[in-house]
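Have a look at the structure that comes next, please.
With one protein chain withheld, the remaining protein chains of the complex are depicted in position.
Naming follows writing order (A and B), and every chain is counted from residue 1.
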Amino acid sequence: MNQPRILLQLDCDQQPSSFDAVVAIDSNVDHLLPYANVEAQSVVPLVHGAIFTRGPEQLKQTAIFVGGSDVGRGDEIGAAIRAAFVGPMRVSVMLDGNGSNTTAAAAVLCAARHLPLEGATATILGGTGPVGVRAARLLLQQGAAVHLVSRNLERAEQTCHQIASELPEAVTSGLQPTAADQVDAVLTDTSLLLACGAAGVRLLSATQLALASQLQVAIDLNAVPPAGLEGIDVMDKAMQRGNRIDYGAIGVGGLKMKLHRAAIQRLFSANDLFLDTSEIFQIGLDLEAARQSSA
Amino acid sequence: MNQPRILLQLDCDQQPSSFDAVVAIDSNVDHLLPYANVEAQSVVPLVHGAIFTRGPEQLKQTAIFVGGSDVGRGDEIGAAIRAAFVGPMRVSVMLDGNGSNTTAAAAVLCAARHLPLEGATATILGGTGPVGVRAARLLLQQGAAVHLVSRNLERAEQTCHQIASELPEAVTSGLQPTAADQVDAVLTDTSLLLACGAAGVRLLSATQLALASQLQVAIDLNAVPPAGLEGIDVMDKAMQRGNRIDYGAIGVGGLKMKLHRAAIQRLFSANDLFLDTSEIFQIGLDLEAARQSSA
Partner (left out) sequence: MNQPRILLQLDCDQQPSSFDAVVAIDSNVDHLLPYANVEAQSVVPLVHGAIFTRGPEQLKQTAIFVGGSDVGRGDEIGAAIRAAFVGPMRVSVMLDGNGSNTTAAAAVLCAARHLPLEGATATILGGTGPVGVRAARLLLQQGAAVHLVSRNLERAEQTCHQIASELPEAVTSGLQPTAADQVDAVLTDTSLLLACGAAGVRLLSATQLALASQLQVAIDLNAVPPAGLEGIDVMDKAMQRGNRIDYGAIGVGGLKMKLHRAAIQRLFSANDLFLDTSEIFQIGLDLEAARQSSA
């Protein structure tokens, strides 16, 4: 018989995310152990407590979730967890600081419902933030070209350079940094538009959007008015507007939540999973395949 | 099928109250999420995590309890929670910082077992503290006149002014501030005496108590010797002494605990309850009615 499912919630914030806590409970975690103010350098005893308390065949019943508002610190914590494992004594881990992985994956999965990502030309506004970077990586890996847009060209260039250093060259040849004030020029050949900017910031006017004559799918992940993309509603879910399919933040949110829960449940299927952007996207592809076959 | 019942315990203290935690668990909460050092200004993400994680029909399975030793800060947190709700996306809330609401309600309910509150003349010692203020409000709302006593007349006046500003004028006409050194004069017409002073402080001597010739019920909420009212025992529960019925802190405590648990359980009956003093008192009235009908 299996022991209860225990999830350690390692959170870099002063208050561990109640959002992540509720989702964990709704993903059939039996006991949640939240830890606040977690830092990469203090992770070892927490990890050792997770890996040295159950027999090898029961280690899959313990897992670690890394959340919190500072996505970069979450990545450092993830690396520190990995380093603290002792050979086969390890537990599965999911990284989703600020929901960045599940959000980026869900957005890309929504797009994939309406156009082939292979060969698509995507423009990512707010492309240097955690969600933007993750969406860029996923889109490139699926064969899309990506205009990565930032108000600051230098930051866009640095981010593209960083992404290029992490992925095969064949995949990143279509990656181009773009300054926000030059975005009109790249909109003309854009088939997929993704707005990942800060909450409550208008990124494109309706006039600008009209320039994107090839646009098939527009996704705005900003939930706080005004919309990042003028004319898109936060509730839009595959809303047809002319030739365009629109998604708002809440329209993407349903799949994001489903994916978050599925990923937590997946953690308890083995003791050696490390669910970062790509692995979470793959779980999403599985969900989408199951959805299509049941439809 | 309903999702598990989750209670967020928002506590302003460094250690979230273990008292509130045990009572929550004994009220059939499935998962308790305690948060320490909570401040009104940091409440938004905690509330959003509660309201944006479950579907509308399941939001009643999530609730928030506000506790901690600083009752004023608890009230601020309650207001901040309300402000953070987004339209129908909300969860039920209970305020009971330092047990002040359940204690005040239980004390008034104990009194109501023995005399009609309508037309009673109540004297509240320690009337400017959280329990005293709450008991005063409840007694006024039930039609009693209230002498609100404090060592400091100015504080008594300020408190009465504050109470009068919150309640209908018809209800507060019988509210009178009294300095503790003038209390003998008001004891003569007092039918209900309630001692809500600090732990271990003697408020009235037996000689003073003897002045209260009309006194029907005396309740002392101080659990630490010496008694606030000389001659009343902490264990007294409807103890007859001459013409007087006495209650001590533990004598009231049974009903307080029952009420605390009933209020927590009530939270999960809907997603839009806000249980403050009056609502908790009303739950107590329901308990008392059920008790009488089963007796």
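Brief remarks follow.
FYI, contacts are C-beta pairs under 8 Å (C-beta built on N, C-alpha and C of every residue); 3 or more make two chains touch, one makes a residue touch a chain.
Everything numeric in this text was worked out from a predicted model, so none of it was measured.
In the complete complex, the residue from A:L33, A:V201 or A:I250 that touches the missing chain is A:L33. What chain A contributes to its contact with the hidden chain is residues 3-4, 6, 8, 30-31, 33, 35, 37-38, 42, 45-46, 48-50, 52-54, 62.
In the full complex, chain B touches the omitted chain through residues 14-15, 17-23, 25-26, 32, 34, 253, 257.
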